[in-house]
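Excluded from the complex is one protein chain; the other protein chains are retained at their positions.
In order of appearance the chains are A and B, and numbering begins at 1 in each one.
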Amino acid sequence: MTRFVERHPAWALIVIIAIAVALWLIFAVWPQGLEDAVGRKRVFLNALFNGITLGGLYFLVASGFTLIFGLMRNVNLAHGSLYLFGGYVGYAISAATGSWVLSFIVAFILTALVGVLLQVLVFRRMEGQDLRQTMVTIGLSIVFADLMLWACGGDFYQIQTPNWLIGPVELPLVTAVKSSGEPVYLRYPLVRLVIFAASVVIGVAMWLALNRTRIGMIIRAGVDDRDILAATGVRIQLVFVVVFALGAGLAGVAGVVGGTFQSLSPGEDIRFLLASLVVVIVGGMGSIPGAALGALIIGLAEQLGSVYIPTYAIVVTFLIMVLVLAIRPQGLLARR
Amino acid sequence: MAGKLVENLAKDPPKDPAMDSVAQRLSVVGAGAALELRGVTRLFGALAALTDITITVRPGERRAVLGSNGAGKTTLFNCITGDFPPSSGTIRFFGEDVTHFPPYERIRRGLRRTYQISALFPGLTVQDNVYLACRGVSRGRFSFLRPGQNDALMHAAENLVQAVHLSGVKDQRVAELAHGQQRQLEIALALAGAPRFVLFDEPAAGLSPTERAELIEILTSLPAHIGYIIIEHDMDVALRVVESVTMMHNGRIFKEGRPQEIESDPEVQELYLGGGHE
Partner (left out) sequence: MSLAHDTRVTVRPTAAVQRSRLRGWPEIDNPAAWAVAAILLIMPLIANGFFLIEIFATTLILGLMALSLMFLAGYGGMVSLMQLTIAGFSAYMVAVFGASGNANISLGWPWWLAVPMALALATIFGTLGGALAVRTEGIYTIMITLAIGAAFYYFTNQNWAIFNGHTGINTVATPHFWGVNWRADIPFYYIVLAVAALCYFAVDYISRAPFGLALQGVRDNPRRMAALGFNVNAHRVAAYAFASFVAALAGVLQVWNYRQISPGSVSVGACIDILIIAVVGGITRPIGPFIGALIFVLLRTFALDFLVKLGLDGNRFRLLIGLGFLAIVFWSSDGVIGLWQSWRRRQRSGAASSSGRHGREAGRESGQGSTQGSRHG
């Protein structure tokens, strides 16, 4: 951090000013002039929170994608299919048992299992052939998409939010002050906050697992230099299978999350694949902190964009990607 | 064979007008050195692969760079050609500061190199490989027109193929060539156009004794104005084709001198001839 400030004082200053402005926008009561110019503070805060929580969801999807890519150089373009598969499984379980938590567990296990099967049966046979693996994942994504369309039809599904999470919660953030002088606080859906908290927990857990455990060290070493893995005598295939299972399982969990606060339908697989692609391109391939930063940026850009410049929201996301590629092609937090 | 090569190189005037102008300018300026490195350092993360390298090579001078594995020899080449830019220091090529030039700009000014592990185009034929080398240092790199019957570069490429004894396999894909043939092709690529200075990275690696003899013949019979630096583990080869030697150790210059001095230097013998090299 201090090294960053030393090396890029101008950038550091810009970042600090941006953070200060953002904090002011969040905590201060907006003056009338500002509300006239850009709209109500409640709208802004809602978009902001939606962006952050959407970022949490994107992180869940993209972290698995980036982990698999980082270790195995496998661009898994069937990752979106795993997301959708997890969502459908979660829906089925939650509809059958009524248990939201159980749907997460089963979705994680089943998608992880699919991941294991893919790694063992398919990708192990074509190790080192990046392009062929990618082609296979494209073929798989088409097959999966059609199988799921066959099984689930083209309908929209939404996973039932459990009772204890339904309804908004009042946050200690003032959106406006009534004429009586009484402050109005922001009310925000509890489920989204809980899910965001959960994705932060998962992210921190992953970071700790990667930085503090033996297998995490091995995986990180493998991301940096795959030849090291072979040299350490680790059972490399086992590591690959574990990582693939984890990455796929996270996509499945994300599917349940997405199915809860958005909806599931054919085409969502592509949408979340695209989101993962952009997130890891922006954040840096193979980097978990990069995926977190990228997910936050893209989630915010999408939500704020859709509120303030509705017809060009997708362009904002895209421009961010272009900008990153132009300035730092390896991604914001990638090492190389 | 070597005589033929020399003939071809001598016959081939520089094709690129841009290069002519460089040559003219240099003859006016009066370049003192073909290659001049000042304080070149290259870091990989925290690891220093090269530390404060200062070398001056006269035009036409032939020099060997010796040193054990990991001494930084190939990194030195990569810095000179621009494959990795140096972390600090300056590189001048015939008087011109090329430190921040991309590799292709340096090549177009007459610098050439070969690679330790053959870096060829396996999907293309021998003839096409050499043709590309000739094309790379002339105009028309983006030409959409196929070369015609009397294409000068095509002829230049054919002559070069002949000079390195590959005429018999010139229409074979490079992937099918034997190792020795690939090494010869590697050299042909570096001699295309009008080279002024060549970096040879272990050209003798994996060659048979006969092929080594041929290599020595090629090197010793290059036109006098072409200087080179050669990295070579085989002292017999290295010391027969150069007039000066630079010893490297741990990314630093350890000793410089004439071949005989270096060979008889006790420190060098201790470090290199005795220890690292068997």
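Operating definition for what follows: contacts are C-beta pairs under 8 Å (C-beta built on N, C-alpha and C of every residue); 3 or more make two chains touch, one makes a residue touch a chain.
These numbers were taken from a predicted model, which means no experiment stands behind them.
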Touching the absent chain in the whole complex: find that residue among A:L67, A:L173 or A:V278. A:V278
Touching the left-out chain: which of B:Y131, B:Y228 or B:F254? B:Y131
Among A:I52, A:M135 or A:I236, which residue is in touch with the absent chain? A:M135
Extract the touching residues of subunit A with respect to the undisplayed chain. 73, 75, 77, 129-132, 134-136, 138-143, 145-147, 149-150, 270, 274, 277-278, 280-281, 285, 310-315, 317-318, 321-322, 325-326, 329-330
For subunit B, residues touching the missing partner are 81, 83, 102-104, 107-108, 112-113, 115, 119-125, 128-129, 131-133, 135-137, 140-149, 171-173, 175-176, 189, 192-193
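Definition applied: only the chains that are shown with their structure count from here on.
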Please report how many Å separate the Cα centroid of subunit A from that of subunit B, as a whole number. 49
